[in-house]
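Of the protein chains in this complex, one is absent; all others appear in place.
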Amino acid sequence: MLFKTRTFDEAANVLTITDLTVRLAGNPAAKPILDGISLQIREGETVCLVGESGSGKSVTSLAVMGLLPKGALEVAGGRIDLEGRNLLEFSPQAMRDMRASKISMIFQEPMTALNPVMRVGAQIEEVLDTHAKLPAREKKARVLDIMNQVHLPDVERIYRSYPHQLSGGQRQRIMIAMALILEPKLLIADEPTTALDVTTQQQILSLIAELQEKHGTAVLFITHDMGVVAEIADTVHVMQLGKLVEHAPVEELLRRPREDYTRRLLKSVPSLTPRAARPVPEGAPVISVDGLQKIYGSHGVFRKTKETLAASEVSFAIPKGRTLGIVGESGSGKSTVARCVMRLIDPTDGSIRVAEKEIAKLSRRELRPFRRHIQIVFQDPFRSLNPRWTVGRSLIEGPLNLGTDKDAAMARARELMKLVGLPDDAVDRYPHQFSGGQRQRIAIARAIAMEPDVLVADEAVSALDVSVQAQVLELLDELQAKLGIAILFITHDLRVAAQICDEVVVMQHGRVVEHDAAEKVLADPKHPYTRALIEAAPGRAWDFANFRELRTA
Amino acid sequence: MLGYILRRILAVIPVMIIVAVFVFLLLRLTPGDPAAIIAGDMATPAQLERIRTSLGLSEPLHIQFVTWVGLLLQGDLGTSLISNTPVTTMIGQRIWPTINIAVMTILLSVAIAVPMGVLAAWRHRTWADYAVMSFSVLGFSIPVFVIGYIFIQVFSIELRWLPVQGYAAPSDDFGRFLARAILPCLTLATIYVALIARMTRASMLEVLGEDYIRTARAKGVAERIVLFRHALRNAAVPIMTIIGTGFALLIGGVVVTESVFNIPGIGRLTVDAILARDYPVIQAMILLTSGLYVFINLLIDLSYTLFDPRIRY
Partner (left out) sequence: MQADPQPASRMQWLFGAIALPAGWRLGAGPIVAALVLVVIVASALLAPLIVPHDPMTMDAVQRLKGPSEMYPLGTDAYGRDVLSRVVTGGRISLLIGIGAAVVSVLIGLLIGLVSGFFRTADAIIMRIMDSLMAIPSILLAIALVALNGPSIWSVMAAITIPEIPRVVRLVRSVVLSAREEPYVEAAIALGSSMPKILWQHLMPNTLAPLTVQGTYICASAILTEAILSFLGAGVSTEIPTWGNIMAEGRVYFQLKPSLIFWPGLMLSLCILSINLLGDTARDVLDPRLKKREA
């Protein structure tokens, strides 16, 4: 069975939102943030709210919780009924009583959502202290019980731990324990797995499903990830710019989307089927890395000297015009490799040859003339451009270092803007005047301006919405075809890797576990870790872009 | 944990050595003959000679330093040029009034300022916030002695509630002590309260925007508990830091306040020493207060481990 197919016609409504409108506080003229949202969630149902950033999905959840930021956003109209009572008419105290007892919420960032200076046991206990007066012994028993239910190991120890002593997955389990200890009617989960690795994500998703089954909780699940939707949703609501565009049972929506926007969104989801193999071009590779190693060591008089192996025995080569992907979860060492190759950090050992020149051991000063051969695009489009510089000034920084004449460099910058699909007068503007996707285009243009042989893309599309992501990937592909650049593509996302890479290196704990042509790695993984990664990819059996099951050739 | 404490304690040593070198060089590297500077324009050659021998100025610089540090480590801060008493004795006689007033001021300031800052952050952009911020800017803007004279004018001269000046030891008569200490404490506290309230507000504002505050609210926890159990503890480190660095301001304030209220503490001792150019006393006061500053900030650094379990490297 591919999707959940339960029907909820018989089930009672838990939450009914009717015509909910939210505006910027004190600014009735501005366009509403939420514009007439209506939805229902029934007992035991999982409703997914999907949309890109700025669609208003998080605002919806905060409005239900009564946690809209004071003085910034306010409800301007509509009703939010929980079991027949309008939450918007509740006093602040009555609303506080509802939270955690009737409606609970878990958040995206398990790293920051727990109080860093309180033991996690005490943080769960606080829910009981607030809503139910229990004797100390019984209180602790209940906390340990819910911690067992969320499958935390060694609960007595974790009960006494501080958040920073736990992993991301464990912290999210604590959040879930906290949310469900009073068996609320409704659980709101706001992108609860977005910050987690895919294997952890899979565990958290199945945990939520398990507890939902057990307690009959209704779940409002907010996500941007269509894979997750396919995996867990009963009903899907699609949001765009503060409005609900379309809603339907999950299979209906994925098979027969009615609205253009939904179709566009689904079409942008990259497929897990690897791209068609391209012939390997003639000639020596433009970059070859051999036996690369990076060890972080901390030294100090009173500190324990502990060495961390961030990357070890990493070797690969990329020919002109081809793309190699390094795939792995956080802490796998993939970004370390990228930064070593760029010589932003110094490798401990190994060789890096770029444009027939060994650069692993060059000093910073000796390195400078060779920098032009290899350029990088970073993950965060909001921080990778100097906010005080015009786009033009950022674009010509590199060429000026190479001794290019300023006017010529500026003329070239205008051409580059057109090449990456932006108007040429963009060079006179500042980064804050552009969207994330546009800034990433500018960052790519800045790299291309050096006419490099190799482009390193370090999670370069990970921060972007899926439709923008598709466009940027397309741009990289076009540029590669036009300019013959080799691309080293670092990503945690197998779907993205499948779209763009000819070859894939899979890394785990600083070591390469598998390295082969993309189609082989993705279709016929040899290493158990690679297999686990692929199996954990949500919605992997569905071909979103074609609205049908994935057909393996 | 133990490593952290040890490292913090050891880090004090270079700082104190550099302070000692500063203090030592302050006099010796001044352009001109230090003895002449200390003695003033009217000095006779005999007076100059006496100063030179008493400070050991005729020796080579490094010998002077070694002798000086040697004496320092034995607790010998030198002898006053004016009264010919050992400086340590002079400080011993005058330090208690200062300690009493300073401790009272710190307790008073923290007790007033922290709730003020919390209130301002919680009621951000309301009249309460503006009131706290206005008070804080005012506190920074009026010289300590002007505040002192305003208090004297209002409470002692116009209203006749409190004595104008003077001091009484708390062990002799606590009521008399309190009556005479209350205005100096309020005077000193003004700038300290302004400083701490401002930092508390800023730090709380920062923390109140954090995700875990939203989590606490999502649990339905009462606002009072959100503020004091969740937010204030997380905001504590910068607040403690400013209490520590503000101690330097307090020392400056003590010197002035003791003059205004005629309190026989080490602040007055310093002022008298400046006017008389009694260099060994000035030097000892700088060393003493710097040492105190470093010591208090060390205690504060160590106290971070109580507030934040993450500081345990």
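Each chain carries a letter (A and B) given by its place in the written order, and its residues are counted from 1.
By our rule, contacts are C-beta pairs under 8 Å (C-beta built on N, C-alpha and C of every residue); 3 or more make two chains touch, one makes a residue touch a chain.
From a predicted model like this one, the values you see are computed outputs, not experimental measurements.
K.L.:
In the intact complex, which of the presented chains make contact with the chain not displayed?
P.N.:
A, B
K.L.:
Out of B:Y4, B:F65, B:W96 or B:Y149, which residue would touch the omitted chain in the full complex?
P.N.:
The single option touching the absent chain is B:Y149.
K.L.:
Can you say which of B:I37, B:A131, B:L178 or B:A222 touches the chain missing from this structure?
P.N.:
B:I37
K.L.:
Identify the residue among B:L108, B:I225, B:I274 or B:I300 that touches the chain left out of the display.
P.N.:
Answer from the full complex: B:I274 touches the omitted chain.
K.L.:
Taking the full complex into account, find the residue in A:N86, A:N148, A:N401 or A:N546 that is in contact with the omitted chain.
P.N.:
Touches the omitted chain: A:N401.
K.L.:
Touching the absent chain: which residues on chain B qualify?
P.N.:
Residues in contact with the chain left out: 14-16, 18-19, 22-23, 26-27, 30-31, 34, 37, 133, 137-138, 140-146, 149-150, 152-153, 157, 164, 205-206, 209, 245, 248-249, 251-252, 255-256, 259, 270-271, 274-275, 277, 279, 282-283, 285-286, 289-290, 293-294, 297.
K.L.:
Across the whole complex, list the residues on chain A that are touched by the chain not included here.
P.N.:
The list for chain A reads 27, 54, 342, 344, 364, 368-369, 371-372, 374-376, 378-380, 383-390, 394, 397-398, 401-402, 425, 428-436, 438, 443, 446, 450.
Keep in mind that, in the parts below, only the chains that are shown with their structure count from here on.
K.L.:
Hey, which residues of chain A end up touching chain B in the complex?
P.N.:
Residue list for chain A touching chain B: 65, 67, 71, 96-101, 104-105, 107, 109, 112-118, 126-127, 130-131, 162, 164, 175, 178, 301-303.
K.L.:
Which part of chain B faces chain A closely enough to touch in the complex?
P.N.:
Residue list for chain B touching chain A: 3, 6-7, 125, 210-212, 214-222, 225, 229-230, 233-234, 307-310, 313.
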